[in-house]
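Everything on this sheet refers to the single structure shown next.
One protein chain is absent from this view; the other protein chains keep their places.
By letter and in written order, the chains are A and B; residue numbering begins at 1 in each of them.
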Amino acid sequence: MKNLFFGTNLIVTRGGRCLAKNLEFKIESGGMLLLNGENGSGKSTLLRIMAGLSKPTSGKIYWNNNDVHDNLSEHFERIVYVGHSTAIKSNLTIKENLKYWQKIHLGDKDKRGQLEHSLEIFNLTTSSNSPARFLSSGQSRKLALARLMLKPASLWLLDEPTVGLDAAGLRGLLTLLNNHCERGGIVVMASHDEVRVECPVHILKTDNCRKG
Amino acid sequence: MKKFLALVQRDLILVYRSANDAWVVLFFFVIAVTLFPLGIGPDPSMLQQFSGGIIWICALLSAMLSLDAVFQSDFDDGSLDQMMLTSYPLELLVLGKCFVHWLTTGFPILLISPVLATMLNMNLDSYSTLLITMLLGTPTISLMGGVGAALVLGSRLSGVLISLIILPLIIPILIFSVAAISASGEGMEISSAVKLLGALLIISSVFCPWATAATLRHLTN
Partner (left out) sequence: MHKFANPAQFTKLATRVLPWTSSFAAVCFLFGLYFGIFDSPADYQQGETVRIMYVHVPAAWMSLFTYSLMAAASASFLIWKHSLADIAARSLAPIGAAFTAITLITGALWGQPMWGTWWVWDARLTSVLVLFFLYLGYMALVNAFDDPEKGSKAAAVLALIGFVNVPIIKFSVDWWNTLHQPASLSRLDAPAIDISMLTPLLLMALGFKLLLISILIIKMRTILIEKRIEAKQLLKSG
């Protein structure tokens, strides 16, 4: 089934201050939206809005013609959001961290061994039983991204996923992104780095408040 | 239910691995109680009269100390965002967090309170009442404190602030509990106070998780 994720006439503000306005976007299954703009131009806030964590100051966001803010719990089912903060508990082991989120999202089932697989992709298998407090910031980022595989979601929302990643991590991320697109998933990503994915990429500029 | 248990299990593991934090609260409770005889004098009959009040006041203060942390670390590291992004009702996750707070602060305080009651020369007839009021009152504090913890999230001085806003609201718990304890010491009926405490617990276990979840949704966006 083809999905369509689009937003109309969005205004993004933070603390009453306009960050971006007149935003329009439209992505189909298998596509990727790259948010482009300087620091403080509302990329993170826009991603939070897309996730349903915040409401847009004005404008609407739709999934297949349904306003996502009308039925948030349905929206939460189809997304994975990886924000700036990694949501990692330093006193849990790497595996426990992932296991917890898997349980919260899916109950207990791990049919396809996704957890092990996600550890492999990001090269975390050998250290999977050590506490997460030993992770470097790049490794923490990898662990946060490993969450992408725990839950079958059709929409990925990624806030600066490449920050701190080494070459291997970047390759892992690219593999994930390409697979996701191939399966008909949709990605929205804020990034300053160039990411060479194989799916059609749209670009959304988010810094038009200052110029206008 | 599995998700609820997963949260409770994770939070308990976290408390266990940094067990120091839980001990600190318990120690604070013991030290605070100890200060009272030193401050008001060792007269056994006076201590007996005040024992219920002393234990309860110290229990309230100890609970306040640990409450602001209920959501803080989840808020700081982004876990709270992730928790909101599940189709599982946030109210139940909140309930789980309050339950863990109670299990790791209110419950240990309850367990040690008879020892302190002995040291304060509490009337033997009052021990069971002390435990009943603790059993009904401390969970209510954790539930109402959850709302407070959500309210002060991201503020400056959240630790002091939560005491300032929650303590006036939990005055009824103190009043009913201490009243029941002193009534039992005089061989009087305690059922009305206990019923009121039970009512407060029931009301807050329905209302507080809802209010907390609403606050979290409002404040984190």
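Note that a contact is a pair of C-beta atoms (placed from the backbone, for glycine too) under 8 Å apart; a residue touches a chain by one contact, two chains touch by 3 or more.
All of these numbers come straight from a predicted model, not from anything done at the bench.
Within the whole complex, the absent chain has one touching residue among B:C98, B:L116, B:L151 or B:V194, and that is B:L151.
Note on the undisplayed chain: of the listed residues B:L12, B:L26, B:L135 or B:L219, the one touching it is B:L219.
Contacts to the hidden chain, counted on chain A, fall at residues 15-17, 209-210. Counting over the whole complex, chain B has residues 147, 151-152, 154-158, 161, 164-165, 167-169, 171-172, 175-176, 179, 196, 200, 211, 214-215, 218-219 touching the chain that is not drawn.
Please note the rule applied: only the chains that are shown with their structure count from here on.
Looking at the complex, you find that chain B touches chain A at residues 2-3, 6-7, 10, 13-14, 17-18, 73, 76-79, 81-88, 220-221.
Chain A meets chain B in the complex at residues 48, 51-55, 73-74, 76-77, 79, 81, 83-89, 91-92, 96, 100-101, 103-105, 107-108.
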